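The complex is shown incomplete by one protein chain, all other protein chains being positioned as in the whole.
Moving on, here comes subunit A:
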Amino acid sequence: MSAQEAPVIEAVGLVKRFGDFTAVDDVSFEVPKGSVFGLLGPNGAGKTTIVRMMTTLAIPTRGSARVAGHDVVTEPEAVRASMGLTAQSATVDDLLTGRENLRLIGDLYGLPRKVVRSRADELLERFSLDESGDKVVKDYSGGMRRRIDLAVSLIAAPAVLFLDEPTTGLDPRSRVELWDVLRGLVRDGTTLLLTTQYLDEADQLADTIVVIDHGRIIAQGTPLELKDQSGAASLVVTVSRHDQVQQAAALLRGVVGDIHVDADARKLTAPAGDVAALASIAGRLDEAGIDVDDLGMQRPSLDDVFLALTGHKAEETTNEEVPA
């Protein structure tokens, strides 16, 4: 993929105001063809508002956006013909069966009837819904609803897919299954923009992550880059025997300087450190006859990144949903 190739999704200086309230504030990003772009942020960060602007459902107050080469404000029809959207809450017709939902949207896209029928069958099978395909959606479980919702968004095989919190409310197994489906789509060349509150999800799926808080981009990069941003990796040694903790600490100080010792957990943490340091420390510990349970590099998790960037934990803000 050449670097010059135009991005499939592009936002330039997007602003969205509701009255005096600025929900999205000067957001710009680019998503190259066939990649996965993650919008990460807590409740109320502005994720849905960005997705709604990108999918022609909301008009930007300022700035512009293009999807598959078409401007979302001046060429909404062309944008709609080339993208699929799975909104935050499943928008399927409760009184229709899964198959009827697929055919409804396929017909509206203007696909030939035969194609609509065969794709509907194909998608039901792909999403393990072939047995429930003729049941009304009202009788589906939450996970099944989410799957049929996603399947409906794929009926026209869109080149670009927008997913607003696709796995919220799914059990861990369904989540992993959905991730697999999404990876499959990317393998087939679909460009994906997904929003999530889950750091591990962004980490798992996204090639590029934008972290937003209060409508503003506060960090941007690959998962790896983001982790680097919140401080270097640390080196962690877990010693087997309590009586060797101090000895190991002295030895480590000699190599990497300042370290943190958690005597109870027999755990020594040294900031920074690279693979060379790791190898040299492994050698010295061995020479000194210190038994080691575990020795390795630890990268900060995206949780640490979020904390470092926003000053609050990502989870803290999501607690709002839990009734007190």
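Here are a few things to note about the model shown:
Everything below uses one rule, namely that a residue touches a chain if its C-beta (ideal position, glycine included) is under 8 Å from a C-beta of that chain, and two chains touch if they have at least 3 such contacts; residues count from 1.
The rule is simple: contacts and distances are computed from a predicted model.
The chain absent from the displayed complex carries the UniProt protein name "Transport permease protein", chosen from "Amino acid/amide ABC transporter membrane protein 1 (HAAT family)", "2-oxoisovalerate dehydrogenase subunit alpha", "Molybdopterin converting factor, small subunit" or "Transport permease protein".
In the complete assembly, the contact with the undisplayed chain comes from A:Ser89, out of A:Asn43, A:Thr74, A:Ser89 or A:Ser128.
Among A:Ala156, A:Leu268 or A:Val305, only A:Ala156 touches the chain that is left out of the view.
Residue in contact with the omitted chain (choice from A:Ala81, A:Val236, A:Leu278 or A:Leu307): A:Ala81. Listed here are the subunit A residues that touch the chain not shown: 1, 18, 34, 52, 55-59, 77-78, 80-81, 83, 85, 87, 89, 91, 93, 95-96, 100, 104-105, 107-112, 115, 119, 122-123, 126, 136, 154, 156-157, 181, 184-185, 187-189.
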